[in-house]
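One protein chain is absent from this view; the other protein chains keep their places.
Chains here go by letter, A and B, matching the order in which they are written, and residues are numbered from 1 within each.
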Amino acid sequence: MIGLTHYLMLSSILFSLGVLGVLLRRNLLIIFMSIELMLNSVNLAWVSIANFSNRLDGQIFVFFVITVAAAEAAVGLALIISIFRLKPTTHIDELNQLKG
Amino acid sequence: MALEVILFWICSVTSVVAALFVILHRNPILSALALLASLFAVAGLFITLQAPFLAAIQILIYAGAVMVLFIFVIMLLNLQKDPERFAPQGVPVTLRFALGLWVFIGLSIPILWTAFTWAMPPTPGAYSVSHLAELLFDQYLLPFELTSFLLLVAMVGGVVLAKKS
Partner (left out) sequence: MDFIDFTILAIKIMVVMGALLNAVPILVWVERRGSAFIQDRLGPNRVGPMGLLQPVADVIKFIFKEDPIPCHVHRFLFPIAPLFSLIPASIIFAAIPFGDTLEIWGRTITLQIADIHIGILYVLAVGSLGIYGVLIAGWSSNNKYSILGALRSSSQMISYEIALGASLIGPLLVYGTFSLNEIVHLQAQSWGIFLQPLAFLIFFVSGFAESNRLPFDLPEGEAELVAGFHTEYGSMKFALFFMAEYIHIVTIAALNTTLFWGGWQLIPGMVSLANVLGISTYPHSVGLALLKVAAFTLKTTFFTLIFIWVRWTLPRFRYDQLMMLGWKILIPAAFINIGATAVLLYIGWL
C-alpha cells in the first residue's frame, strides 16, 4: 500500500538530486535544469499532501508553481543568451568579472 | 489497487533514474531529454494521486513548452559535450557531495519519523476540474491575478533581454 511516506521520500530524493546538480555541475544550463528538477519535486510533495488530506489547496499551489517556473525559465534563458553574447561560454567559473 | 502500486513504482524509478541522468551526463541535450522523461514520470505520479488535470497541465506546459525552450537555447548556443564536468574551483567535490547528502538526510528524517494519518479517507474521483476552478477563482483570486501580471512582466522582460541591439 503506497502511503504518504513513499511519495514524500521520493520528493526528497528528487530534491536532493536537484541540489547535487546545482552544486556539482559547472554548466549554466545544467544548473538551470537542476533547479527545474527541484521545483518539480516540490510539486510532487504538494499534490501528494493534497491527496492524502483530501483537500484541493495543494493542487492550486502546484498551478501557481508551474506558472512561476515557466516565467522564470523564460527570463533565465533570455539572461543566459545575453550573457553568452558578451562572453561565449556557459562555464560558470569563467563568469567571474564582477569578482573582487 | 495493484495497478496503482505498479504504476507508482515504474514512475518513481523512472523519475529517479532520469534525474540522475540529468545531473551526470556530459551532453546537455541528452540531459534535457532525461529531464523530459522525469517530468513525464512525475505526471504519471500525479495521475495516481487523483490529479489528472495537473498531469495534463504538467505535460502541456512543462514538458511541452518549457523543455522545448531549453532545447532551443541549447541548440542556439550550440553547446557541445562538456569536457570537464566536475572540475570546480574553490570548494572541493567531496564537500559539495556531502552538502547534498546532508540536505537529503535533513529532509528524510522528519518524513520517516512522522507517522502520517489520513485526515479523512481519500475518496477517489471526488474532485473534478470544476471544484478546482471554484477554489481558484474564489479563494485564490488575488494570487491568480498576480500570476497573470507576473507572466506579462516575464514576457516583456524576456523579449527585452534577448533582443539584439
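We adopt the following convention: a contact is a pair of C-beta atoms (placed from the backbone, for glycine too) under 8 Å apart; a residue touches a chain by one contact, two chains touch by 3 or more.
Just so it is clear, the structure is predicted and the values come from calculations on it, not from any experiment.
Shown chains touched by the hidden one, complex as a whole: B.
Listed residues B:7, B:20, B:56 or B:135: the one in touch with the omitted chain is B:56. Only one of the listed residues, B:129, B:146 or B:159, touches the absent chain: B:129.
Residues 29-30, 33, 36, 52-53, 56-57, 59-60, 63-65, 68, 71-72, 75-76, 128-129 are the ones on chain B that touch the missing chain.
The definition used in the following text is that only the chains that are shown with their structure count from here on.
Rounded to whole angstrom, the centroid-to-centroid distance between chain A and chain B, based on C-alpha atoms, equals 6 Å. Only residues 1-10, 12-21, 23-27, 29-30, 32-34, 36-37, 40, 43-44, 47-48, 50-57, 59-60, 62-64, 66-75, 77-82, 84-85, 90, 93 of chain A touch chain B when the two sit together in their complex. Residues 4-5, 8, 12, 15-16, 19-20, 22-23, 28, 31-32, 35, 38-39, 42, 45-46, 48-51, 53-54, 57-58, 61-62, 65-66, 69-70, 73-74, 76-77, 79, 82, 84-89, 93, 96-97, 99-101, 103-104, 107-108, 111-112, 116, 118-123, 126-127, 131-132, 135-136, 140, 143, 147, 150-151, 153-155, 157-159, 161-162, 164 of chain B are the ones that touch chain A when the two sit in their complex.
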